[in-house]
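I'd like to ask some things about the structure below.
Missing here is one protein chain; the remaining ones are kept as they sit in the complex.
Entry: chain A
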Amino acid sequence: MSTRSALPIYLVLLLIVCLLSLRFGAVEVAWSDVFNITSETPNANTQVILDYRLPRTVAAIVIGSYLALSGLVFQTVLRNPLADPTMFGVSGGAAFAVVAAMSLAIYLFPVGESLQVATSYLPMAVVPVIALVGSLSATALVFWLAWDRGFSPLRLVLIGVVLAAVLNGIVMAMVLTLSETRTELAILWLAGSLYARDFSNVLPALPWGVAAISAIVILSPQLSALRFDPQTAASMGVATRTLAPVLLGIAACLAASAVSIAGPIGFVGLIVPHLARLIARPTIAAQILSCLFIGAILVVASDTVGRAVAAPLEVPVGIVTSLLGAPVFAFLIRAQAKRI
């Protein structure tokens, strides 16, 4: 499929899932409400859509496109189809920081009025900041540990996986020490949820993300050349030694700002690049564009399904993407094995 013919298809699909995402959820609204959100006479339903659903939908678009593009960069630079930004301390660091902050808040304000604070004793507005700091620190730690007069992709992958395992263990231990009634929100965050996200959660991630995406687009010729073996790429004039860590760092920031909004949302960064390679033309520009759109469509759809399937209860979007992602990934691996 050529880039030009793909773009309208992606736009239409994205529009459809966005409308569905505005229409379905805990509160029953009608299609007329969805199309009347810009009207001058707001009713309770249009208010629900504007205040609760629209920010979620925007958050889902942002998260999906960020994670997918970040995954494409990781897989391309590390020449490893199993690489995933959430693997490199990005998720583990965010989870660790947020749960540690929750535990600390509970320890400092054990009873009383703090229960009125909406989310687990932490104001929702500071959670993304804490998550961002956590994921960037963990990513920096992975890079620092993996550096030995240069980067070896294998060492980076292994250290990333080890650190993720260690951090997850610590997070689990912390969650278990929280008293039962208070673990719920920590677990909700860890599952990757868009519950109660408003624009103040999404907006801070936008400038970061736009900057990172622009940088990746500007560096796309380099990224494309890195798809060759390192010797050939270097021989073409790509400064592989400096470029690989730069691109990985940018991609990690992109993933970190996505994780900061909704917690770790699994499988998006892993499977969307595979889908993009399967569907899109083999040029790097087509793959970048496809990742942005497919990632957004997938996460918006997953969040909608999670809300609609058992309304008024909701399944966290991270659970839905994992439930969808695992079988899709198994299928992709089989499809690829056949081609080889």
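Going forward, a contact is a pair of C-beta atoms (placed from the backbone, for glycine too) under 8 Å apart; a residue touches a chain by one contact, two chains touch by 3 or more; residues count from 1.
The criterion applied here is as follows: contacts and distances are computed from a predicted model.
Its UniProt record calls the unshown chain "ABC transporter ATP-binding protein", which is the correct pick from "Chemotaxis protein CheA", "ABC transporter ATP-binding protein", "Carbon starvation protein A" or "DNA polymerase III subunit epsilon".
Only one residue in the set A:Leu104, A:Ile218 or A:Ala335 touches the chain that does not appear here, and it is A:Ile218. Listed residues A:Ile9, A:Met236, A:Val309 or A:Ala335: the one in touch with the omitted chain is A:Met236. Seen from chain A, the chain kept out of the figure touches residues 218, 221-222, 224-225, 227-229, 231-232, 234-240, 277, 281-283.
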